[in-house]
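What you see is the complex with one protein chain gone and the rest in place.
Order of writing sets the chain letters: A, B and C. Residues in each chain are counted from 1.
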């Protein structure tokens, strides 16, 4: 088994693939199931080569039947397996939402604690590739409304590599959202092994404003923080990593230091995770705030195909910079 | 055609039924479609008697095929009909969510404005009847995340009677959420005809705190306001009525007068509509607030069957009173 | 009316075993068979009396929420469960009191559940529609029509992957056959040759919607066979026919014959749920089906054969009544889950915090 070693250049896609390989090697209850994960090599090539290594029982191609194979993942998890179910794109997960909400998230409670559902569901999320309105949503924050689920969004190579391990050890269902624009992101891994999925991470320390974000937006937010630094604004960037449950403590500690917060989220603004973060900051750190919590979100529109429209529909570094300026300059 | 006349006692269920009858009489493009709307008389008896009056073409029983019949409603709307689709309970709507989000909410934009979807979808929502975890969710606030949809939640007889008319005239899809505990609510109608669905309504004027709510929670909130009045706190109760788009102006006007706000919502707290209302108040009226915006929401748990647990899982007047006390007494 | 179509398909393996038995063992075998049948009768009666008590308790507001009764359909649960071993899996619907009882769940545990007690099988969180029992591999009452089918596929898949000789029996109604999940699951099971016994309880109605107003093809066994799996229509009012078909099917499934589909043609005497005013069908239709009552039929037959007397029956009724009385008493006396534990079982304790914080 090849494992990635330190200082080797690797992409997010490869990190995710290594994570799956590792899981398959470590635990024979683990298997990967979904549309085109095998012969095709995965719609975004994440599982490329795994069929050859692990065979068709454990790298299991399914028909186009999202509800059935997600539900089958739930059933297999009930039976003690550790399935990893891949849904190609978040929009298609709507076809399986009945199973996810009414079964995966519910059975433990509804059965009075008798049955766990140790299931991992992975899917691609997000816009930025001109895939238009039926392939570009960011629904991870929306999923974070559902009790019983754990929602994670790896934004870095280490998280792509490490979160799956922890997710598989979780006795409850974990949904992993992989932003489509990250797969080709190169970088270095600090090493194999699980990572904590209970805590947010400060990706850039700063003292003037807290930028709360996750997933694909992390990199735009870091870019914006870089630009802000040039104009003398020192932004702290908090990567939520896990959208449910939220790490309130990390958020509040940062806000108490900076007294200002802007939430950056690619999803539609109304009722997105940005609203929840904002509401919690208000509830828990109201008297520490020097300015209202700002939000930079996706436009409330089905993602358009045309490049210029799509770009306008999702947050760009300039939008983040502008929102921070409002938070900083708009002081009472 | 019998129409309800002023001062006649009627239930919410009957008001809804009259609204449907009226629509069927007024416009022959209107038809009602869903599981057991005909022979059975509607799972909550809303459509009782309509089959006899309008026949099986216009009161159309469907097989258990939520995705197909909701999608068929979308298709019929594309063709210029004005379908009213009934989904028995909000949980089952998950089976149709692909059609609702990926088609109903999207086609107008995706087609560059060529195709409207003048569809009305009605469904029962909410807990309180010991129906347990697969029949008791409150997902209307969650649906309010989706651009392209209009989400309404009639809490009064007049709204039950009048919102459907306006919804049917809307060129875009409108979802109507009827709280299951309201059907037997008796009262008087102020008369037939459409009602505005663009604005929130102040159901009780007050000066000390703004309580923002809607649907089934309106009545508990009014009860709480009554109790608060006895202790000298004069609460204003705002009924959102429409959850998407929100009537920001009405909310902010009230908050600017009272300087305090508590949002009351039966749904799960994290990522619910209460978070959005809270975030907007922070964004738009931060410097008018004397206290952080409070939230009284459902417990983050699949609704349990046992009566005492179910009651504990959803907001009760005492919880609302307590939250208001915190907002009022916790003054900085 | 009750369609008297027998089971289709291959003969069971039984006939091929060993030489002809001698006369004495034959008599013994006949006795054992009769006792077995009395056992089936007893189980059906137990379900019926339990359900009748539930009606009273619902009227007395001891049981709340949606409650769906199994009266008239008892032969199905009893016949199918008899064909399973304790190691098999069961997945079912909101109309599952009968399945739970026939599977061996104590009446007490079910009744306490419907009373919302922490002593109930699901600790009061589930109620009538969500009976679960891990010890019996009873994976629950599912109240989303069709919602249990994917779970059954997954359970069977896990067994296949681990090489276990286990059958997963999945119950669902005629109405569920219209759901997309039915289609996806039957195809998947047939495609992958999974060890599932699909037990379709065709009681001719989905709430108020009659079979022919929901399905373009009303021969559900025929429809299912189009997926390329073995599919039989069975008289679901005849517990012996159900037992025989289920035993054959389960045996075939267990030994690698792939999924089997049984359409069990039955009828519910009572309304869909306690909320249902039952306006959509003819009372005469109900009466006609009652003439084929599975309990009357079997008890008549056993009496005729001299295997059952009035005294036997009275004794059985008495035992059952006592069991149900005890269940009601226990339910009444059961504790409530403390409200402080409301959010237990939303998340589980994490296995260990050890890997934590290494990197993030």
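Here is the rule we go by: contacts are C-beta pairs under 8 Å (C-beta built on N, C-alpha and C of every residue); 3 or more make two chains touch, one makes a residue touch a chain.
As the structure is a prediction and not an experimental result, all values here were calculated from the model.
For the chain that's not shown, point to the residue among B:75, B:226 or B:330 touching it.
B:75
Any idea which of B:132, B:195 or B:263 touches the chain not displayed?
Only one listed residue reaches the unshown chain, and that is B:195.
What chain B residues would touch the chain not displayed?
31, 57-58, 62-63, 65, 67-81, 83, 98-99, 102-103, 107-116, 147-148, 150, 158-159, 162, 165-166, 169-172, 190-191, 193-196, 198-199, 201, 241
Please give every residue of chain A in contact with the chain that is not shown.
35-36, 38-41, 43, 61, 63-68, 91-92, 95, 129-135, 299-302, 304-309, 312-313
When the complex is taken as a whole, what residues of chain C touch the one chain not shown?
Listed in rising order, the touching residues are 178-184, 187, 190-191, 213-217, 222-223, 225-229.
Convention: only the chains that are shown with their structure count from here on.
Please identify which chain has its centre, taken as the mean of its CA atoms, farthest from the centre of chain A.
Farthest chain from chain A, going by C-alpha centroids: C.
For chain B versus chain C, what separation do you get between their C-alpha means, in angstrom?
Computed from C-alpha means, the inter-chain centre distance equals 37 Å.
Among the residues of chain C, which ones contact at least 2 other chains?
Within chain C, residues 122, 124-126, 130, 142, 144, 147, 180, 346 contact more than one other chain.
What residues in chain B touch two or more of the other chains?
67, 91-92, 95, 132-134, 300-302, 304
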